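The complex appears here minus one protein chain, its other protein chains still in place.
Right after this comes chain A.
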Amino acid sequence: MYASESARAASASEARYRITVPIAPARAARVIALDARAAAVTRRVAGGPWANARFYTCEVTRGAGGSNEPAGEVPLYGLDGSPAALGDVLNGTDVVVVLATDDSGRAYAAAIGRACSASAITTAGVVLGDGFEAEDAVAALRPHARVLLLSADESDVFELLTALRV
């Protein structure tokens, strides 16, 4: 007999009796790039092994046929260049990851943040670069983003999405 339940339960040999069930991807994530450099990162990340994540930019993908302006205050496009309305993009999602590298998308940041807050969608912001070029975008995201990752490292986006099982 063991002296206590804790000693027993936390042993290495007991670990193999833990219930194992496959963990379904927990989150339907949307990743939104606010500016041109962020869009380039998003295109690279979008090639990853994601289950439910969808990727958008706030400008038209070069060469694609996105000639129509999307409705609303945030001009969103899918990576194929098709326009999308923010409301539709947020529909059915529970986490939005916003990417910024400079201040050009600050107005979008505020609008996306507000829309996510209003719909109780958890928002995470990843700001790439030394941060100073994106001060206003950070300030616009701050009230809404549960977490802001101020990062010099583009792979943080990949790591964050992997960790969140999107």
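Keep in mind that, in the parts below, contacts are C-beta pairs under 8 Å (C-beta built on N, C-alpha and C of every residue); 3 or more make two chains touch, one makes a residue touch a chain; residues count from 1.
Quick note on the criterion: contacts and distances are computed from a predicted model.
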Undisplayed chain, where the name is taken from the UniProt record, one of "Dipeptide/oligopeptide/nickel ABC transporter ATP-binding protein", "Aromatic ring-hydroxylating dioxygenase subunit alpha", "Phosphate transport system permease protein PstA" or "Formate dehydrogenase iron-sulfur subunit": "Aromatic ring-hydroxylating dioxygenase subunit alpha"
Residue among A:A33, A:C58 or A:V95 that touches the chain left out of view: A:V95
Those residues of chain A which, in the complete complex, touch the missing chain: 3-7, 9-12, 14-15, 18, 20, 23, 26, 95, 122-124, 131, 135, 138-139, 142-143, 145-153, 155-156, 159-160, 162-165
